[in-house]
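What follows is a set of notes on a single structure, which appears directly below.
A single protein chain has been removed from this complex, and every other one stays in its place.
== subunit A ==
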Amino acid sequence: MSDSLPVVERMPVERPAGCPFDPPARLAELRSRAPVTPLRFGDGHQGWLVTGHAQARAVLADPGFSSRHELMHLLDPQIIEVPPAGPGQFIGMDAPEHTRYRRLLAGRFTVRRMRSLAERVQRLTAQYLDDMAARGPGVDLVDAYAFPIPAQMICELLGVPFSERAHFQHLGAVANQADVPMEDKLAAFQEMGGYIADLVERKRARPTDDLLSDIIGGDLDHEELVGVGSLLLGAGLDTVANMIGLSTFALLTHPDQRDALHADPERAVEELLRYLTIAHTGFRVALTDIDLDGITIGKGQTVAVSLQAANRDPARFASPDALDLTRQAAGHLAFSHGAHQCLGQQLARLEMKVALPALFERFPSLRLDVPPQEVPLRAGDDVYGVRHLPVAW
């Protein structure tokens, strides 16, 4: 069957004009024809593109598909060879290496622990809303609200002094930005690593009550601690911030959804996660020949799993292109699926379900301060979002 399918020569990235929240239309065409289709990668490798929800879920759940970085072909033609994940960079590892880190950290992000942080998120949110009110009307919502709340939360959880954010706050963004040269990205990663290495030494000398101090006493060596610390800090800085920024943009352009946000924030957040799916694509490599929907994925072939296409699959979600905060969207793949599903997902949910309703309660007349088409988007970045969101009230 795979012989009959034409190879997609380039991963579709073009969004429909004037639709900042929609995936490229070509992905929907591909999904309706063949939810698993051959795809050319940046180095010429012929792998696969998965656009269907059921197929994406199957790939992500199957330990026969590896997350090891060094096995992967990527879309960027500049990257011919991918180095193995460094010590502690468990997103690029499989079991049992991955499991060792995951077990060490999952206890720090349990539902119970995250619930105990709810009051702290509420207080922080109120504080940044006060600051906004004092500065505005007329602020960049990313700078005033979407970035600092999750940034301060992850700093406090890890034990990274928020007052030192000048050393790392631009690093996450630079490292994930599309138009930044590779050497600058690597430099940003190194700078972040250097900062965390220094912090680990400081915590070793003078432990505090936080995640980093706690795991320093365990069986991870220095390099692993730096890897874990960099990974968690980077993940905490550049993800929820984008969800809060882009969600606010979506809510401002879909005012009919505002009542539903307040009526059931938990349900609303799941739908925003599904609809916006800011981490667009996940990658896996077949460790053996694997049958997927009657198609053989050959050993060594890379699979690009389009999470954004899967989350708009009409076979899974009715009217998938409509933002409907009242729908039951759980089961979306915005946090991925399988053993690598986002470690911080319960923290992310907590931050969104507090910060989004609070923003519109405090500023009921919140509006965009520029025409919607002038909002700068993070097109092509590893994580999608708005670069700035000028708002007034």
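One rule holds for everything that comes next: a residue touches a chain if its C-beta (ideal position, glycine included) is under 8 Å from a C-beta of that chain, and two chains touch if they have at least 3 such contacts; residues count from 1.
Keep this in mind: contacts and distances are computed from a predicted model.
Undergrad: Out of "histidine kinase", "ATP synthase subunit b", "Ferredoxin" or "Acyl-CoA dehydrogenase", flag the one the UniProt entry gives for the chain missing from this complex.
TA: "Ferredoxin"
Undergrad: In the full complex, which of A:36, A:75 or A:104 touches the chain missing from this view?
TA: A:104
Undergrad: Any idea which of A:67, A:176, A:248 or A:346 touches the chain not displayed?
TA: That would be A:346, which touches the missing chain.
Undergrad: Residues on subunit A that touch the omitted chain in the whole complex?
TA: Contact residues on subunit A toward the absent chain are 60-61, 99, 102-104, 106-114, 330-331, 336-339, 341, 345-346.
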